[in-house]
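Moving on, here comes chain A:
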Amino acid sequence: MTDTRPLVPSLWSGFVGIVRRDILLAWKRPGDVLNPLFFFAMVSTLFPLALGPSSEQLGSIGPGVIWVAALLAALLSLNSLFVSDFEDGSLDQLLLSPQPLTVLALGKAIGHWMVSGLPLVVISPLVAISFHMPDQSIKVMAVTLFFGTLSLSLLGSIGAALTVGLHRGTALLSLLILPLAMPVLIFGARTVSLSTSDDAVSAGVYFLAAYCMLALTLAPFATAAALRISNE
Partner candidate 1 sequence: MMEVLAMGGYGNFVWGAYGLTIIVLAVCIVGGPVRHTKAINDVRHRIRAMEAKS
Partner candidate 2 sequence: MWKFFHKLASPPHFYQFAGKIVPWFAVIAIACIGYGGFAGLFVAPADYQQGDAFRIIYVHVPASYLSMMAYSIMAISAGIGLIWRIKLSHAVAAAAAPLGAWFTFLALATGSIWGKPMWGTWWEWGDPRLTSELLLLFLYIGYMALRASIDDIAKADKASAVLALVGVVNVPIIHFSVEWWSSLHQGPTLVREGGPAMAPDMLYPLLAMILGFTFLFGALLLGRVRTEVLYREYRARWVRELLLGDGGTT
């Protein structure tokens, strides 16, 4: 071990490593995955109970309700994103690893999305049916939720990184992230409600995809910076 410089594993193995680890962790602790899903389903059933079974009214509020429920479910699972790493010291190891922290932050956000966002997209048709939504808007709902939940996970990872050291960070996280998530909510819900009255939906979907790319490229840098700051 004279002066051989240890070689650093590739970025890809770092990224895949952290995503695989988080999915494995979620696999070992199914509660963390299922609770937000049940929450999403329950919140979506509250509205029909509250507003009565008249179907045409449900059809019009369906997209909005499902989107708000998805947003809240994502926020619910976000604030524990870095807390467990912070408490058992693995956050220090992440920060001190030769892998660039941005890649690891992206991995954490994608891992969270796969664990919380994708299941939401998968079960959203079931909830959409219960709102008597026409078929094509169920498809549009799934597409918008796909991009929306990914953007939410990326934005939320910034908020989670900012509030990781604070002991009362839960409410604060939503306070930080909700204003930033408004464009996603606006475009998501409105695009789906446009599709119920079969208007052109491509504009909204393109915007959501564009916002998702923006979040995909910029959010990890902010998350990495925030992690370094709050882990001091």
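Candidate entries met the following condition: all candidates are chains of the complex that A comes from, given by their letters.
Keep in mind that, in the parts below, contacts are C-beta pairs under 8 Å (C-beta built on N, C-alpha and C of every residue); 3 or more make two chains touch, one makes a residue touch a chain; residues count from 1.
Everything quoted here is computed from the prediction, not taken from an experiment.
K.L.:
Chain A in this complex: which of 1 or 2 touches it?
P.N.:
Looking at every copy, the candidate touching chain A is 2.
K.L.:
Taking the complex as given, what residues does chain A use to touch candidate 2?
P.N.:
158, 162-163, 165-166, 168-169, 172, 175-176, 178-180, 182-183, 186-187, 190, 194, 203, 207, 211, 214, 218, 222, 225-226, 229-230, 232
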